[in-house]
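Quick one: structure below, then a few questions.
Complex shown without one protein chain; remaining protein chains in place.
Every chain is named by a letter (A, B, C and D) in the order it is written, and numbering of its residues begins at 1.
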Amino acid sequence: GNNEEASTSSGSSGEGAEKKELTVQFVPSQNADTLEAKAKPLEKLLSDELDRAVKVSVSTDYNTIVEAMASKKVDVGFLPPTAYVLAKDQGAADVILQAQRYGVNDKDGSPTDELVDSYKSMFIVKKDSGIDSLEDLKGKKIGYQNVTSSAGYVWPAASLMDVGLDPLKDVQPVTLKGHDQAVISLLNGDIDAAVTFQDARTIVQKDYEDVFDQTKVIHYTEPIPNDTVAVQSDMDEDLRKEIQEAFINIGKDEEGKKIIRDIYTHEGYVKSDDSKFEIVREYGEKVKTE
Amino acid sequence: MNNILLQSPKRTGKKIRNGAILAIVIAIYIWAFAGMPALEFKDTSKEIVSAIFSGLLHPDWDYVYYPDGEDLLRGLLDTLAIALLGTVIAGLLCVPFSFWAAKNIVKNKGISGAGKFVLSFIRVFPDIIMALLFIKAVGPGSFSGVLALGIGSIGMLGKLFSEDIESIDLGATEALVATGANPIKAIWFAVLPQVLPSYLSFLLYRFEINVRAATILGVIGAGGIGTPLIFALSVRDWERVGIILLGIIIMVAIIDFCSGKIRARLT
Amino acid sequence: MIEFKNVSKVYPNGTKGLNNINLTMQKGEFIVVVGLSGAGKSTLLRSVNRLHEVSGGEIIVNGKSITKAKGRNLYEIRRDIGMIFQNFNLVKRSSVLRNVLSGRVGYHSTLRMMLGMFPQHDKELALKALDRVNILEKAYSRADELSGGQQQRVSIARALAQEAKIILADEPVASLDPLTTKQVMDDLKRINEELGITTVVNLHFIDLARQYATRIIGLRAGEVVFDGSVDEATDEKFAEIYGRPIQDEELMGVAK
Amino acid sequence: MIEFKNVSKVYPNGTKGLNNINLTMQKGEFIVVVGLSGAGKSTLLRSVNRLHEVSGGEIIVNGKSITKAKGRNLYEIRRDIGMIFQNFNLVKRSSVLRNVLSGRVGYHSTLRMMLGMFPQHDKELALKALDRVNILEKAYSRADELSGGQQQRVSIARALAQEAKIILADEPVASLDPLTTKQVMDDLKRINEELGITTVVNLHFIDLARQYATRIIGLRAGEVVFDGSVDEATDEKFAEIYGRPIQDEELMGVAK
Partner (left out) sequence: MKTVQVKQNKTVHYNKMSSKKVKHILTFILLLLFIYLSGKQVEFSLSSLATGLPNMGDLIVQMVPPNWAYFSNITAPILDTLRMAVLGTTFGALLAIPIALLSARNIFQTKLITIPARFVLNLIRTIPDLLLAAIFVAIFGIGPIPGVFALTGFSLGIIAKLIYESIESIDKGPLEAMTAVGANKVKWIMFGVIPQVLPQYISFVLYTFEVNVRAAAVLGLVGAGGIGLFYEQTLGFFEYDKTSSLIVYTLIVVLIIDYISTKTREKLV
């Protein structure tokens, strides 16, 4: 019954419940330095793999995608880890896959040749600031992202708590919109330290060339799980399997890989399950503001 | 001739009241300015502003048309469709609200006040939540954008339009009443022709706003050129931003030109 | 027949518009109401079709109390009263024909009127009314393209098309040239005589009043200070209506 | 002194407003312009201070060609010409005093006017002008609170405060009651006589024209068809100005 609602219009292959159109929504992860707002290429890849009509849309706000999954209007969603956990806890989504990326060289932000399913966040300060460790941040202005952001708030806040600093009270928190904005605010002295994914400085490098010379990293956080591919909770097992395989195949196929890399900066997908996200819940609990 | 008249005869009570209002206004400005930090130009401003402008001045022409879709033209077309439908929906739905809220049509102050309240309520409802509601209903995509814009625009259109209704010449209405017309007939024959030009002008104005509201809808994936614009802004791809902006500017200019022509016809 | 029974009107700001008026206007009379600016002429006229609510007393129009009528009944009484306004009150942006046709809306259902479906008969009636006031050729012009005199005639045509039994005219000839004035007054008179329509006209011009009226009513400060035939309305009577108690400030320099 | 030299005016839509007008108006004259609606009276008046651009010919005001003047010169010529409009043209929402003061703006620097700093002298002048038309006590009322006659007097006061040498009045008494009409006309006449201000008035009323004018100009279809003293303006002449070649459609039913 619910699948019926999920499919807004039946495409060319609209016969039988199995062949209902699949709706997919993509929310880019925060740690991407190139983005294309494109849906068509993925649509084509997936419908070839699944042999059914697929409708892909892109959005930058994961709240909407979770709500849409909860009301069965979206079948498959690309969710960042924190968003996934919230969605799961609402009974709206189950993770089936995680995206893989190349790791990041600590030194200059360039990619390594090792595929990973997690990324890190980091604290950066100005080179000449005299701040060398997390402890030095006491009383300083720190640029966070929204409190729901894994790399922009949750993980760094946990790091601060590990060294005994309250992330909101022992430093002066400043909320910024966008990791690029955080780097720029650091550069122009509005804040003393910024937390960003690794390595957001490459985005700003386009506009401000010597950003790597002017800033330094004082701390890396624990690894943060990569983006998930989650499906709405009512989906039957068979379809889940099909979708899992489809994504994995796309990641292995040369042409498919090129597309997901160019557009979504993904290198491939691996199976995943909810247990991998316990860490997200833990961290969430740990830094919960109220 | 009496010289007393050289002084304005405003009563002292009124003078005190005006003085008090002035004092309050000044206090508000002091309060507002006091909350502002000192104005300073940041070190990064030169590089970054010049990067932005050089990007804007060298738009990414390739983006205008891709054979396989998802380019500027397709995005603008989608935006245009969303804005047009959103405006049509709002244009139809705002009419009953406007008459409800106009105090020269609904003589009972309480009832017209309630109409005004409803319009205010619609206006404070943030676009993003409006869109969220419709995404839950019909799923993400242009259709939810249309509905969000359509319902969200009622607040503003209703307010402007009801104020316009309040300012019409009631003489013609009186003439209709005198012939024995009931209120609906009187509105139809005497009010509507008078407010039609400004109604259409508000609609065209709102249409243009809705075209630009695509930016906001883009955040939540409700279709149109907004999504690529947000993506380009967030990765600081200024060339892409430049071409999208150029596209919007040209589209808005065309709309403005056409709406000017239409309005000239109407008045 | 119009009957005023102890009619009073106090405006919300306290101004007394009418003060205990008792009058009976017979069918077929041509009544001219005269009086200074602010005497209450407009208030009197507008009370008849209840464009103003009176504050006391009752007005009976053709046997029915308009002051007590409600809804449909009220609309129907009004349908039988045509009104010509000083400032025409045309819908400027609509065509002349549509303005005239709007006099007919009282006869048809609301839905029908919203669809603008006037029967052929109404259109003919409207065109005939326009023809009668000699501006048939302007039928499809927009009302605001007409000169003042022409607009006034459209508003007369509207009242004619309404097939009213009573016509109220509030200063119908102000700002018209003498020729047009004569035309408009002649036309009102003719309608009055030919169709037996009771006509009540507010006027500022004594000579016109004398020329056209069968009966003259003089108002001052909301009260009837004269009511009689043209013969009785001597120059002295007029002086009384207008003249004597003029406040000092109403006089300009010379008079001092 | 106002001189019209071969003045013509064709409206953009092709209507001939004025057709080769040649006139000389002497200082101190009280001229009444009469003519049918649409004869070109307003057009004539509005050409004098160039509210309308003429299409041909030249108009000389006190020795200077207003049709050729530009910028400052134009403003200064206009400053010396007061105009009274039929529909008053007051800023409804401003006070009476401010409306009258606005007649003085030609005398002061732009900056000063932007700050609204009128000298004491101007205020006195404005109040005197209001006193002269007997509505001094309304000085601080808003213009839209006044009755029509009072608004007309404000517009006369504005022209007076302007200390103009010429006054143009376009149907200044339309829609006024007979008493106010007399007051307004008396006042114009008095100003004309006392201050020697050249006065040109458009009127529809023959008797008023005869009573007040020193000279009457009759227009028809944009041409001067009569120009002479009051004595010369016999009833026959008026009939000629107004009457004879009236188009059929201008006549209402009765006349046929």
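Everything below uses one rule, namely that contacts are C-beta pairs under 8 Å (C-beta built on N, C-alpha and C of every residue); 3 or more make two chains touch, one makes a residue touch a chain.
Every value quoted in this text rests on a predicted model; they were computed, and no experiment measured them.
When the omitted chain is restored, the residue from D:Asn19, D:Thr67, D:Ser102 or D:Gln150 that touches it is D:Ser102. Of the listed positions D:Ile81, D:Met185 or D:Ile216, the one in contact with the omitted chain in the full complex is D:Ile81.
Considering A:Ser47, A:Gln181, A:Thr196 or A:Gln244, the position touching the chain not shown turns out to be A:Gln181 (whole complex). Within the complete assembly, residues 49, 51, 71-72, 74-83, 85, 87-94, 98, 102-103, 105-106, 110, 113-114, 116, 155, 158, 162, 168 of subunit D touch the chain that is not shown.
Contact between subunit A and the absent chain runs through residues 5, 8-9, 63, 66-67, 70-71, 73, 86, 90, 146-148, 174-177, 181, 184-185, 188-191.
With the whole complex as reference, residues 28-29, 31-33, 35-37, 39-42, 44-45, 48-49, 52, 77-78, 80-82, 84-85, 88, 116-117, 120-121, 123-129, 132-134, 136-139, 141-143, 145-147, 156, 159-160, 163, 201, 205, 208, 212, 215-216, 223, 229-230, 233, 241, 245, 248-249, 252-253, 256, 267 of subunit B touch the missing chain.
Throughout what follows, only the chains that are shown with their structure count from here on.
Chain centres here are Cα averages; for subunit B and subunit C they lie 44 Å apart. The distance from the centre of subunit A to the centre of subunit D, each centre being the mean of the chain's C-alpha atoms, comes to 78 Å. Centre-to-centre, using mean CA coordinates, subunit C is 31 Å away from subunit D. Shown for subunit A are the residues that touch two or more other chains, of which there are none.
Looking at subunit D, one finds that none of its residues touch two or more other chains. By the touch criterion stated above, subunit A contacts subunit B in their complex at residues 6, 8, 23, 25, 28, 32-40, 55, 57-61, 63-65, 67-68, 70-71, 73-74, 178, 180, 184, 187-190, 203-204, 206-209.
Residues of subunit C touching subunit D in their complex: 36-38, 86, 132-135, 137, 147-149, 153, 171, 174-180, 183-184, 186-187, 189-190, 204-206, 242-243, 246, 249-255.
Per the touch definition, subunit C reaches subunit B in the complex via residues 49, 51, 71-72, 74-83, 85, 87-94, 98, 102-106, 110, 113-114, 155, 158, 162.
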